[in-house]
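Heads up, one of the protein chains got dropped from this complex, but the rest are sitting where they should.
Per-chain residue numbering starts at 1, and chain names A and B are given in the order in which the chains are listed.
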Amino acid sequence: MKQYETVIGLEVHVELATKTKIFCGCSTAFGGRPNSHTCPVCTGMPGSLPVLNRKVLEYAVAVGMATNCEITRYCKFDRKNYFYPDNPQNYQISQLYLPICRNGYVEIESEGGSRRIGIHEIHMEEDAGKLIHDEWEDCTLVDYNRSGVPLIEIVSEPDMRGAEDVIAYLEKLRLIIRYLGASDCKLQEGSMRADVNLSVREAGTDTLGTRTEMKNLSSFRSITRAIQGERDRQINLLEKGGTVIQETRRWDEAGDTSYAMRSKEDAQDYRYFPDPDLVPISISDDFLEEIRSRQPELRTEKMKRYREEYDIPDYDIEIITESRHMAEIFEAAVALGAQPKKVSNWLMGETLRLLKETGEDPEDICFSPENLAKLIDLTERKVINSTVAKEVFERMFRENVDPETFVEEMGLKMVSDQGALRSIAQEVIASNPQSVADYQNGKEKAIGFLVGQTMKAMKGKADPAGVNQLLKELLRATSESQ
Amino acid sequence: MGIAMADNITNETIDYVSILAKLELTGEEREGARRDMCRMLEYIDKMSELDTEGVEPMSHVFPLQNVFREDEVTGGDGSGDTLKNAPGERENMFLVPRTFD
Partner (left out) sequence: MEKSEILSLSAVGLGAAVRSGKTTAVEATEAVLEQIEEYDGEYRCYVTVDPEGALRKAALVQKRIEAGELTGPLAGVPVALKDNLCTAGMRTTCSSKMLENYVPAFSAEAVRNLERAGAVIIGKTNMDEFAMGSTTETSYFGVTKNPRNPQHVPGGSSGGSAAAVAARECFFALGSDTGGSIRQPASYCGVVGMKPTYGTVSRYGLVTYGSSLDQIGPLTGNVEDCAVVMEQIASYDRKDSTSLRREDTDFSRALVEDVKGMKIGIPQDYFREGLDPQVRAAVLKAAAVLREKGAVTEEFDLSLVEYAIPAYYTIASAEASSNLERFDGIKYGFRAGGEEGLHQMYKKTRSLGFGPEVKRRIMLGSFVLSSGYYDAYYLKALRVKAMIKEAFDRAFAKYDCILGPVAPTTAPKLDASLSDPMKMYLGDIYTISVNLAGLPAISLPCGTDSRGLPIGLHLIGDSYQEKKLLRIAYTYERTGGVV
């Protein structure tokens, strides 16, 4: 068999985090009764007209800047005409001739080091409604709540060679867009969707093979599986002397296979033309400057700065900066006086553990940096011990409780009354002669049991190290007096 | 420079365009549509006499630009108005014939 190379380009749709739809004032919130977030504009009622949401343009330009694109200074919307029930006007307002961003790139890390994946263009468009198929009743139901939700479509160059590249590219895009706050980019929830254009060619040749487009890929797993499956399908075809047909294929997650989405009723002729109901957009230097000045520090710059400013391991820096939200918590807690390494430990340790446990994402972290700083302070001042601190943190992670108030209210402070501690410790010594004897006979470890018993009697509200020291003192005194 | 399409409108062209436009034409209508389209294009082809070299296509007569709305929610639950003219409705959704083949 010949050696083949896989050539992949991606069309990534990202739902923007605006409050309202792209051309009307309907909410973009998820949920709600079917068709409750609709109005004449987003349901294509006769006589309704679109007006562009300024925020959509701002987000699109911000993403373009962060992905090294040229911003099109004079751009327009075009109509893409096709009949389908999810599209109430039977045309989608999109951009073909003058998309908002062009000729950008992002860098990904791959086996051979850092590589650029070209971005052909980014355009703004509207999302379609949702179709619910009822195979039993042989009908379809349409909900236009998602119709008109703003999207950007990021079209890459065919610069990827395998599933690893694709995942790296998507992760990079997701990171950038989340940093910008332009979208939460959740594949499973559909706020980020990738269509894969794939072709194969004999290794060493330059010409592109015929590509297919695969849709409905809603997880990294299905993207990986679909790429492998399609690559094999195309190679098999070619090996048998067949040819690849340019077509759109739908990935069937359950069946782990793809099938062609073709119908004789679909002529792929979208009759694009500039939407006469919308006016052109002319982007001024001032507008660009405004967006640029609002751009947050992106991850690469942030990592560089962390290395210079904070004495924490590189690994911590990588993890923390993976989420802008986590990085902001880190920075704010440090700014409040917490030691960087201590903050990092809480984020890298308990935070990640609990995120994993709850299946949440770093962007979902709800505790405030103030509370984290307070918690660190409480442990520093030995008001609570580390075991109690973990308990408090868990509550903070779930409900963002104020650790000071919580510790106070729940009575979790370490007992500072040395007299009380001393008498409990003496009781423990008195009631555990065997352990005392073991310890005094050189079994150092026996002290652990006594510490545990004391802590238990103190209901955990003591500093174990302090208890350890006190017990040793008392035992020394006991043995000396004997 | 004229492309004189008028003579080239075949039945296949009509069939293709009627798929795009989602119109079903009977045999007679199809021939009528072909004839009408030929005549109209013959007339429209007159534009090709005109030298438009270097002329920018004008979609909007006025140099109106940058018309935006702010990102603020207006209006509440619109489903009642949205669905009130629906030929088919179920569970607050539009009911359409099966979309899968």
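Here is the rule we go by: contacts are C-beta pairs under 8 Å (C-beta built on N, C-alpha and C of every residue); 3 or more make two chains touch, one makes a residue touch a chain.
Because the structure is predicted, anything quoted here is derived from the model rather than measured.
For the chain that is not shown, the touched chains among those present are A, B, taking the whole complex. Here one chain is not drawn; of A:Pro46, A:Gly204, A:Gly255 or A:Gly419, the residue touching it is A:Pro46. The omitted chain makes contact with just one of the residues A:Arg116, A:Arg271, A:Arg307 or A:Arg353: A:Arg271.
The chain not shown here touches chain B at positions 3, 5, 13-14, 16-18, 20-25, 33, 36-37, 39-41, 43-48, 50, 52, 55-62, 64, 67, 69, 81-82, 84-88, 94, 96-99, 101. Although one chain is not drawn, its touching partners on chain A can still be listed: residues 40, 43-52, 79, 81, 83, 85, 88-91, 140, 142, 263, 265, 269, 271-273, 275-279.
Keep this in mind: only the chains that are shown with their structure count from here on.
Chain A and chain B, compared by their mean Cα positions, are separated by 40 Å. Interface residues of chain B facing chain A in the complex, by the touch rule stated above, are 16, 19-20, 22, 59-60, 64-75, 77-79, 81-83, 90-101. Touching chain B in their complex are the following residues of chain A: 18-20, 24-27, 32-40, 43, 51-55, 57, 76, 81, 83-85, 131-133, 135, 138-144, 263, 265, 267, 269, 271, 274, 276, 278-282.
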